[in-house]
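Read through the structure below, which is laid out as structure tokens, and then see the notes.
A single protein chain has been omitted from the complex, and every remaining protein chain is retained in its original position.
Let's turn to subunit A:
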């Protein structure tokens, strides 16, 4: 047996394989999981996001993105761009500093870590002496000022990270130069903020946690001004001209301070508690932006009344009499303002507010009335409702593409028309080869249509199925219906909404026909909806049918959820995909497989009880087939959640805990505790997982028997026009594969188009194949006379595919979790097989036919099977001879949800979830590769900079 499986060493084939296959993880789509820091360079117009896993991602104009990963995998605490440089410094929670730079290499820019550094105190000093709390990247680009918990401010040279000890600003030095009566040693502990004077680079403002603020002259090494704050300090911000600055405090207040040469110890100009008089939460960050018309923008985070709104994640914008407290759906990590970066400009003139919340990025247009949100071209929150399934459609016809975009644009009218304000860098990637759609089904009953053609995964259109059903949630329930004089003036922003009103609405299967615009979606409560694309709003009745999959099986009781209640009468639908048929399976178990044939106008669906075929032209149920084994009690009783693997559910519950855990990461008296709690939690997670690994694991060796549960579970459905009965006439057929290794084939009689409405569609069972190894059937495919997979419905009609060869004999490929088998048709006899599990101990999780083109010649392409196994490996298996071509490790085998979420495209790419909010895109093809390729040019290159870079690399070389 083995000699058949030993890979052949045909040198021609080996060379061809190199031209066809290549594995790359190309880009991460979506929103970074657990973001922890934000940075922005007005000079480069690039934004940087750091995460708790140590990743750092840079974003500019759509298509411009870079990613780096800290080896330590520690939380990124702060990100600071070096002014006027293609460099940035990150601070991790292990107190290490990392210098990253964007360098051009091979015609494109790359993000690389250049240098790392940990601040060392004198021997015997406590760790807090060097615990960095504030970082100032000085405009001279030569030094970094590092404020610490001890109150010392260390100066390190860039890019070497050499500590300039003689320039350290110690609390003792500061105390010597300020009047003694109102200061003690403790008032200069913990540097909270460091801000360079906007006009005079020799002056920096130092804010200590206890409220003291000192303006320090770097040239003369002395304090020029001392500001005596009474409240615990949170942050500082200079007015553009340097005549004033603003401080914000723990008690929810902010204070303006004048800076003039005549008064060395000025009193505050104004002290305000914006949401007083009751105790308020801290204002952790504040901006003061000047405008031409004289009215400044004051923008701050937090400060809400502690008792009634203490749980809100808010950022307030005050501009004259206008005031809005933007209420975010998750904790605010950080924010920045995009304003005029021209140093000669007199005013800030802010244009946009960019807010990084824990689960989404929100950008608000400050130029337009009402401060509307800007639709981000990337960083979409894929998980605004948990993703329950995905479906990819390649090569969308232009017509359908435009109609979807037009339907989507009608949904996006509330967005600002402002062009995307973060527009640094240049995208030099070639235009995407084709238009691709990625459809994601969500827990809340929505389907989102993403433009997956290029590097930016962009939301085109959102479809909701909720309207068809009567649910407890009132669709008019709107959080924004606050009264005019409501205080505080909260306004909900963002789309993240993980709380599903009714889990039965969840979408489980999606099938889109790109030629006809027919869409079928199926959900958790056995609902199957068939929809059609309509460019106009419409009101109509959704035709409703029930499919009793149990038929004659009596005496069983369904203990799971009830079916969804439907709305009577006509329902209004907005332009887009509008449902016209609803089939509800009985019992209302989750729909486990779905197939649509737009040419025959048939939809097939399967659950754990059986499957059915519905004629959506005549709106008539053609047949149902119960696949239950009489002893299969479990399937009858309840939802599948019972058999979910323990591993997965544990993992999910950990995720949930993590997601909901709200804790401040600020390091202060109380803050220190919070981070300890976090650490303890992380440790607990780790320990628990480790314990699970260490538990005495043993596995039972037992052959699969017919009495196993869920043998009737329908895993796959497939329509084919093939030779089912005899070799002279082909006919439409429906194939179904079950968890118990059974394949059912039904012969269909579809009336010709002219009598389509008059005669019923008929179906008759023609074959039933029981695979002896009884493994779940995960894929069925018919190959034509040339061993080419049959084309999709309407593909031939649209001249996009050659007609299948109906002369030669067709072959049936059945893919189970354990084996690939080719059978002859119409007489089913076994022809070929590949026993994957018996040989390698892995099982098939996902399988698709993919077309691979050669990167060398345009005229060669071939169809192969792309297979994802339970070990997270991807294998490519040739058709029709079932020879393993190549294998790539792709997903960690422990990442069960990643493996479950994987979708392949028809041209050898794929997507899988690396977190609830991010898709990793990968490519198996040498020809179809979508990856970021971009250039970030220095707006102006100074000679100084060149020298620095050089010495930096020399240093790095010496170190290594």
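We adopt the following convention: a contact is a pair of C-beta atoms (placed from the backbone, for glycine too) under 8 Å apart; a residue touches a chain by one contact, two chains touch by 3 or more; residues count from 1.
We take it that contacts and distances are computed from a predicted model.
A.B. asks: Pick, from "Septin", "18S rRNA (guanine-N(7))-methyltransferase", "PAR6B protein" or "Telomere length regulation protein conserved domain-containing protein", the protein name that UniProt gives for the chain of this complex that is not shown.
C.D. replies: "PAR6B protein"
A.B. asks: For the chain left out of this view, which of A:818, A:864 or A:920 touches it?
C.D. replies: Of all options in A:818, A:864 or A:920, contact with the hidden chain holds for A:818.
A.B. asks: Touching the left-out chain: which of A:243, A:417, A:434 or A:770?
C.D. replies: Looking across A:243, A:417, A:434 or A:770, the contact with the absent chain belongs to A:770.
A.B. asks: Looking at A:828, A:855 or A:938, which residue reaches the missing chain?
C.D. replies: Reading the full complex, the residue touching the unseen chain is A:828.
A.B. asks: Touching the left-out chain: which of A:428, A:626 or A:871?
C.D. replies: Considering the complete complex, A:871 is the one touching the chain left out.
A.B. asks: In terms of residues, what is the contact footprint of the unshown chain on subunit A?
C.D. replies: On the subunit A side, contact with the omitted chain comes from 1-3, 696-707, 764-773, 775, 818-819, 821, 823-824, 828-831, 833, 835, 837-843, 870-871, 893.
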